[in-house]
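Please find one structure pasted underneath; my questions will follow.
Apart from one protein chain that is not included, each protein chain of the complex appears where it belongs.
Take a look at subunit A:
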């Protein structure tokens, strides 16, 4: 049996937890297309899930090499979206953590922080464009105001994500 679930996440760690929770309820995650998660019914608790934001895109040589390396250690790439990969490992093989030292964890979170900075800037440009600039060049219309007002809270949410990641990185900084 198959089912599709619509859900939006901005915290990848919550997403990982949710995928693992679904698996515990007997739904194995198989595919992601923005917003939509496909699940197949499975025996409960077979796999554990992790997500990684890779350095390169899905077609890059290093990505292929890395995924093959993961395969050798019993980790399968279930689905991918841009540079995000959804990975799983059999639960019987023990705990599943991609990173075991603080340096590699910092590197991964820095990449995610930069992604959110980029997304926040795009939203910010959208807000400024719609709320302020639209009225300068031609007559301001309500569509612009509406778009701006919709984008504003999204921009705030994204910016808060950036702040959260920066705080996390500061806490992780080595003492020496």
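Structural remarks
The criterion applied here is as follows: a contact is a pair of C-beta atoms (placed from the backbone, for glycine too) under 8 Å apart; a residue touches a chain by one contact, two chains touch by 3 or more; residues count from 1.
The rule is short, and it goes like this: contacts and distances are computed from a predicted model.
One chain of the assembly is not displayed; among "Carbon-monoxide dehydrogenase medium subunit", "Transcriptional regulator, PadR family", "Phosphate transport system permease protein PstA" or "Ferredoxin", its UniProt protein name is "Transcriptional regulator, PadR family".
The omitted chain makes contact with just one of the residues A:42, A:78 or A:98: A:98. When the omitted chain is restored, the residue from A:2, A:21, A:41 or A:107 that touches it is A:107.
Summarising the interface, subunit A meets the missing chain with residues 52, 66, 68-70, 72-73, 75, 94-95, 97-101, 104, 107-108.
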